[in-house]
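For this view, one protein chain was removed and the others were kept in their places.
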Amino acid sequence: MVATSHDVMPDIELYQPTDEANALALARELGTNGWLLSGGQDTYGWLKDRAKRPGAMIELTRIDAWKGIRETADGIEIGAVTTLTEIAENPLLLSRYGLLAEAAGKVASPQIRNVGTLGGNLCQDTRCWYYRRGLDCYRAGGNLCYADSPEALNREHALFGASRCVAVSPSDTAPALVALDATMVISSASGQRTVDAEDFFIGPAQDILHMTVLRPGEILTAVRIPAAWANAEYYFEKVADRNVWDFALVNIAAAMKVSGGAIEEARMVCGAVECVPRRLRSVESAVRGMPRSEQTAEQVAALATEGARPLNYNHFKVPLMQNLVKRAVRG
Amino acid sequence: MDGEIVRYKRDVWGEEVILGVSWDLLWVVATAILILLAAHAIIMAVLANRKMDKPSSEGRRVNRHHVVDRAFHWIMAVSVLVLIITGTAPILGWRIAWLNIHWIAGLVLTFVVIFHIIRAFFWQDFKSMLLGPRDFGEPFDSAKKPGKYSFEQKGMHWAMTVVVLAVIVTGVVLFLQIDTPFWDRTNSMPEDQLGLMFLLHGLSTLALIALTVTHIYFALRPEKLFYTRSMITGWISEDEMAANHDTSKWSPKEAE
Partner (left out) sequence: MAYMHIGKDFVPQDAPGKVTGRIKYAEDYARDGMVYARLLSSPIPHARVLDIDASEAMAMDGVFGILTADDVYPDGEPDGTGLKVLTNEPTLIGEPILAVAAVDEKTAEDALERISVTFERLPFVLDPLDSLQEGGPDAYTGGNTYIFRQGFAQVKWTADQVAGFRSGTEPSAEAQQDVSFGDLGQAFSESAFVYESPFSTAGYPHMSMEPRSAFAYWENGKCFLHGSSQSMTPVAEGMAAIVGCPVEDFVFINEATGGGFGQKARPNSIPSMAIPAKFSQKINRPVMMRISREEETFIGGARQGFQGWIKVGFRQDGTMAALDMYIVSDNGGKGGGGDAYSAADAIVVLYQPSAMRFRGTAVGTNTGHRGAQRGPGQNQIAAIIAPLIDKAAEELGIDRLEIRKINAHETGDGNARQAPATSAYMPEALEQASALFNLPERLGRSRARSGSKITGIGIGQGYHDAGRSGMDGIVRLMPDGRLQIHSGVGNLGTYSYAATSRAAAEVLKMPWERCDVIHGRSDRHLPMTSPQDGSNSIFTNTRTNFGAAMDLLDKMKEIAAMDLGGSVEDYDIADERVYQTADDSVGMTFAQVAQRGIELGGKYSGQAEVPEGISDFTRLSVERLAGSALMGIYNDPRHEGNVPGLTVSMIEIELDTETGKYEILDMCSIADCGTVVHPQGLANQLRGGAVWGIGLAGYERHLYDPQNGLPASTGYWQSKIPTLLDVPDNMGTGWVDLPDPENPVGARGIGEPAMGSVSAALVSAISDALDGHFFGAAPITADMIINHLAGTSENAKALAQNNFRG
């Protein structure tokens, strides 16, 4: 019998490793039965509503090695367990990578940012309300998508890249990191690998059950941002129904290297329009060599939404996305 | 493995409905078929000493497969393999964008199968493939030789026919449940019926995998390899025909 409301934490093992090796060993040992717990803002809803039923949680917040913001030879490294508040307020990030600091500062609410972490914000599951309700949809291992029926309520869903599932990436920091050409550091008991931020996220066509490339036993432990994009011209904007405690209807993160009044190189990424942060490659190449101006903005905006396939209630995302591109380009 | 054949899920209002086949069965089927074929290979190896000499592929040749049928066979073979690979990829955790390839291969398979059925009824010797009661004695009597197709070949064909038709019919139903360039899905199929379709598609897929592996195994066996060659070139030698077929039942034309 399915009750429609739960809100009661079930029995669950809790591991609180204090060093990396222990955490990675636990992650390997527990495999899919283990649940990585950081700030818990995505976790507790799932568990209390019993829509996900792992046997154990591995709390990552006691591992100091995975926290903090450090300068490296080629940029900066941020531990994945660093809180979003720390990122939003960090002087180093504010001075060189303000794009990420701004994005982190727009996540949810101050209370959530105080406990929520960068890793959690990047790895959080989609907010499709059908999926979150605990329905056995495609993403939950089922065999249909409730969000894409002829009358489904899919105002917050995808314009692009839908394959059976039409859910979108909910993260505000993910587009910023893709725009900054960051690298994700993934650790496991058998070693470490790195993946470009852009390739870290995967869509339903590749894997309908997961939103990142992380395999059981793997943990996102750090994010590296290359010096190449430090102090570029940035633009971040999040449009949500509410100004705090909400997910983006569309967000945009842009990094541009401008010289002599012309854009030399740009990386532009929109969130909440696809299951992964969407690189706007056609816009990026169209603005190359152009000035950051109203005219350029008007010229390139429509490129952003080419190929968009709106659902029942998200047609507004098309002009909204174009408008955000305009704002990013003209600055 | 929890030993279940069917997986269940909750429907939108919380009632239990079929979700599909338990993919643990994939390993059961794979293991079972590999054991069976390995056993067959060992027995054949033991019996090999007593076997007659291999018939010669030299000499006069007779037509066995028309070029159209050979083309059909290989298109079907490729599409089935693509379907199996793309269909099992997500189950095996292989992250490829499999679905579009899967349904395109499925459409190819559907069209060639329809083509084959029409051709078989009107332009081919349909009777040569019919499986009668007398055929069942064939494996137990070394004196009995078949016409164009042996008992095993007919058996494989008809088993394949049933399984492929099941895969196609259920596959087409499932195809209607996804967005394609031709239509938008409606999600109007009741969840229990949808689950049943997934179950039948899964079960027939498992059977198809078993049959395909078996078919490939026999096609690669030394004593059957000339059949595989004939599926490529179209001909077998008269010697091969005489050793394996009853010419009173099958008298093909000489190959050019």
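By written order: A and B. Residues from 1 in each chain.
We adopt the following convention: contacts are C-beta pairs under 8 Å (C-beta built on N, C-alpha and C of every residue); 3 or more make two chains touch, one makes a residue touch a chain.
If you're wondering where the values come from, they're calculated on a predicted model, not measured in any experiment.
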| item | value |
| --- | --- |
| Option from B:Thr88, B:Gln124, B:Gln153 or B:Asn187 whose C-beta touches the chain left out | B:Asn187 |
| Which residue of A:Val239, A:Val258 or A:Leu303 touches the chain not shown here | A:Val239 |
| Touching the absent chain when the full complex is considered, from A:Met57, A:Leu249 or A:Val283 | A:Leu249 |
| Contact residue for the chain not shown (choose from A:Trp66, A:Tyr146, A:Phe160 or A:Tyr234) | A:Tyr146 |
| For chain B, residues in touch with the removed chain | 12-15, 187 |
| Absent-chain interface as seen on chain A, which is shown | 1-11, 50, 109, 129-130, 133, 135, 146, 149-153, 155, 237, 239, 241-246, 249, 312-316, 318-320, 323-324, 326-327 |
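One rule holds for everything that comes next: only the chains that are shown with their structure count from here on.
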| item | value |
| --- | --- |
| Parts of chain A lying in touch with chain B, wherever the complex brings them together | 1-2, 135-136, 141-146, 148-150, 152, 162-164, 202, 205-208, 213, 215 |
| Residues of chain B defined as touching chain A within the complex | 9-14, 19-20, 90, 93, 95-100, 177-179, 184-188, 191, 194-195, 198 |
